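Quick one: this structure, given as structure tokens, is what I'll be asking you about.
Yeah, one chain of the complex is gone here, protein chain that is, but the others are all in their spots.
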Amino acid sequence: MATETKQTSEPDGVLRLGGPGLAAEPTGDIHEIETDHLEVSMGPQHPSTHGVLRLKVKLDGEWVTEVQPEIGYLHRGVEKIAENRTYFQFLTITDRLDYVAAMACNAAYAVAVEKLAGLTVPPRAELCRVIVQELDRIASHLVSVGTYGLDLGATSPFIYAFRDRETILDLLEMVCGARLTYSYIRVGGVARDLPEGEWRTRFRQFLDEFPPMLDEQDTLLSENEIFLLRTRGVGVLPPEVAVNYGTSGPVLRGSGVAYDVRRSKPYGLYPQLDFNVVTRPTGDCLARYQVRVEEMRQSVKILRQCDQLLDEIPPGEVLAKGARGVKPAAGEAYASVESPRGEMGVYLISDGSNKPYRLKWRSPSFVNLSVLSAIGRGWKVADLVAIIGSIDPVFGDVDR
Amino acid sequence: MSTELPDSPEEAKPADDIFGLYGLEDLLGEGVEVSVPPVGDPVVTIAREKLLEACRFFKEEQGFDYLILVSGVDRGDHLESVIHLGKADAPNIVILKTAVPYDDPHVPSVTPLWQGANWHERESFDLMGIIYDGHPDLRRILLFPEWDEYPHPLRKEFRLPSLEGKYTVE
Amino acid sequence: MNLPITLTGIVEGALAPLGLQGLTPLVVYLLDALIILLLLIMPVVTILIWLLRKMLGFIQRRLGPMRVGPFGVLQTIADAVKLFHKEDLFPANADRVVFALAPFLVFVPAVLVYVVIPFGQGDGFVTKDLSVGLVYLTAVTSISAIGIITAGWSSDNKWSLLGGLRSAAQLVSYELPMTLALLGPPLMAGTLSLSGIVAAQQSVWFVVPQALGFLIYFIAALAEIAHLPFDLPEAESELVAGYNVEYSGMRFGLFFLGEFANSFTICLVATVLFLGGWHLPFLGGLPLTSWQTGLATVATMALLGGGIWYLNWRRAGWTSATRWHWLGYVSAAILAAIVLVAGLVGFISVVITLVKTSLLVFVLMWLRGTLPRVRVDQLMSFGWKALVPLGLVNFLALAFQAATGIPTGWVLNLLFFVFVGWLLLFAWRKRWAYSAVS
Partner (left out) sequence: MSAHQLAFLVLGVLILVSALMVVTVRNLVHAALFLILCFAGVAGLYVLLQAEFLAVAQVLIYIGAITVLILFGIMLTRKITGGAQPPLASHWKAAGAGAGAFLLLLLYVAMTGQWQVSDQPPMDSTTTLGLALVTRYVLPFELASVVLLAALVGAVLLARDETR
């Protein structure tokens, strides 16, 4: 399939994109037969919508002529809950947002509160944060990449990915006792220091074993001709559109824009660490997939440096003084971290009490998913599945 | 392939005048107020009639091409529409605030400038009840269309019934 | 089968008092089919499904079924029992009669195919050696398409309708290259009977002079049974489950069984038509005696066991949970014992056929564990733009060779081998990964 993306500007000034299927508008006498478009509802129970996404899809044969995402099936009113919890209490709720990468949610919230309250995080805690965040980033990307294979019909990469993810979950379990809802990163630091001894050994072992395993798993997909046929040139998102929609994370970087919160709006220990912001110029599904795989390699690179830093920064204080009953002065702050899905931001307004006056969660999946109705048109149903998978939304994060 | 970026967050903090914020004040005259709070990013408070103009100024003259967030805040006596703008290649953030009265919760939509505002504004409409004029498809997004129990649950007038008197840690 | 008391005798004896002796052949035929179904196909399918799942588990580094029976061998039976217990659901707006009948239209042809397939040397191992066996084969397999389409249509579900339409297009398109490839063996053997074709491969298997045809057949047959790179009719991630999305209980089970039976069938047909059936490599010219084949079988199984052991040993660093190599030894020992003690040539020939088939089934599983799914337009263009022209060229070359004696078929295959070699070299040198960017 040739790389062919149509871009039209329609009267309402809305920029519309679409795949090659949009060219198949019928012309000539022979096509003037009354035809029906098939309207199907993809989801919320459809296996490949990655959660409770519902798409209203209009089909012309197998071509998608219109796609309209309907969300909110997992809406739990997190922002309202935040107004009724203290700053300390709300942290456990953040685990339930992007449940595939809960560390990033913890971190986003913690960074925002710290910015608002002017708390300084101890260096050891910053190190712990980077380590768990990067481990969690690998775990999350493994889920994404593995299920992406599943979306395209390849079953094995999924199992390979979850095997490696299991190792990470074991490591994180040893750190904080939980495998999914960590609540490890706290306001002002982390819950406890990283364990010594066996954890360290297993951590190093993971760093040594994971890259070849990743290569093996990646070989199954990115060297497979069918996979390339299915992803190359499909669902192209041009960089200017990606920025215009405010997408972030692998979706934006897959379009060639080097926007990574870890570099663009540095926080924590990241300015001291050496890693590349991975981009791919093409903006198709393959690019987004490749960005994720390459980011895992970069995360390993970061973790290697952290492994050295663990020896250099001595164990000690991991939670700032006065962090538990934090009561920021009236004011507001916006802070964001780079979650595996992109810029995860928290906009906090304090009225001086111990509860947030208003908390607004800028979830990357929400923003990234909004681009779907623009790039999903004009492709086949099968491509639509590939495009959703490459956007990688998590519905705890979308619906909040 | 990484963009040239400042080495530390301290350097990333913009000085006031780089922004041309005061230039904006000259440009737009009355109804624009700029403040740089001690914590956080520069805030520009704008009358809603001039919001779109200011947004265009920021996008086209100042290079704030990346829309981070559109949100609504219930300030107790009025609503507030808040826009966070950023840049795809620099760490700057600017916050645009527009006061919206309860009885006339209209504010111009910024979707003509940023497509990404579409869902943000729908969410703000859904949960906060701010009506964005010029939005192509303003309907509920998170709550279901027939929701009418508490029309806009993020407003302060709505208190969670289940939490009334409970879970109050002082 | 040369039983001391023949089935015909028994049936005749039972029917004679009723004055219905005339019906004897019919009844015998039906009983024969029933026996084949119950004694051969059901156990084979049951074991096969277990084996397939084990193989898939092996590829995916897990154990596969382990709970029911030793090493999970009874898993399929447990699944079938579970399916039988499930409620038989009908969607509210479904076309009830058609909906109820569709699974049988898929399952019955899958079983009927076995009627003409010679499992081993001698008349006892083929139910009915039709003189038009090959045409029968293609005819019967083409019926299952109707079952799939009507299942998709009668469910009154848009997804299943899409699945049905997809499969109709796919089956019709791939029947053409498959039939073209199937025309090769009878051209060389000069007969349409399957045992005749096997007999003609005594000296050289048809896969050698018809490698291209074999490949075309195998690929097209994968599409015909909707196996993995071509499993679009039931693409789970796109169409939920395609045509069978509304089915439950044993009706779903019939689709499921039919599918596995089909996987086995295409491998069996490929074995019979291209891999020499019960003939052993390099021993084809010799008369089939028990000790030779016994030795060869033992050697093959030992090689297999050793190979599995080697693979396991190489990967032991990652996971040592699967200890598969002993299975290879045990099966080799059992087979060797059977062969040496019984010394049954016919039985050995069945074993050889089944071993070859299992190897092909392994390839099938390998594909299932490795490949993603193609898109519907890619599927169509591959079928029509690659397989059909290739099949035509192959058929013309073979026909020309058969008519004139000029070895055009051989030349074509030589070219094909050169092409494959070049392709492999190319693939080996072209490392996609991330050399270009980053």
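A, B and C are the chain letters, set down in written order, and residue numbers restart from 1 in every chain.
Here is the rule we use: contacts are C-beta pairs under 8 Å (C-beta built on N, C-alpha and C of every residue); 3 or more make two chains touch, one makes a residue touch a chain.
It should be emphasised that the depicted structure is a prediction, and the values quoted were computed from it without experimental measurement.
If you put the hidden chain back, the residue from C:Ile49, C:Ala80 or C:Ile149 that touches it is C:Ile149.
Listed residues C:Glu175, C:Asp231 or C:Glu259: the one in touch with the omitted chain is C:Glu175. Interface note for the absent chain: among C:Leu130, C:Ala199 or C:Leu359, the touching residue is C:Leu130. Here the missing chain is touched by one residue of C:Leu192, C:Leu273 or C:Val374, and it is C:Leu192.
Counting the whole complex, the residues of subunit C in touch with the unshown chain are 20, 22-26, 93, 95, 98, 130-132, 135-136, 138-143, 145-146, 149-150, 153-154, 156, 158, 161, 164-165, 168-169, 171-172, 175, 192.
Basically, only the chains that are shown with their structure count from here on.
Under the stated contact rule, the graph of chain-to-chain touches is a line, running from one end chain to the other without closing. Put simply, the C-alpha centre of subunit B and that of subunit C have 63 angstrom between them.
In subunit C, the residues touching two or more other chains are 438. In subunit A, the residues that touch at least two other chains are 276, 278. Residues of subunit A touching subunit C in their complex: 1, 38, 40, 46-48, 59, 62, 149-156, 159-160, 163, 213, 215, 218-224, 226-230, 276, 278, 280-281, 290, 294, 380-383, 385. Remark: subunit A residues 12-15, 71-72, 75, 77, 79-81, 84-86, 89, 115-116, 118, 241, 243-247, 252, 257-260, 263-267, 271, 276-279, 331-334, 336, 343, 345, 347, 349, 354, 358, 360, 362, 366-367, 369-371, 374, 399-400 touch subunit B in the complex.
Chain contact summary for the complex, subunit B toward subunit A: residues 1-3, 5-9, 12, 37-41, 65-69, 71, 73-74, 82, 84, 86, 88-91, 93, 95, 111-112, 114-120, 123, 127, 136, 140-144, 153-154, 158, 160, 163, 167, 169-170.
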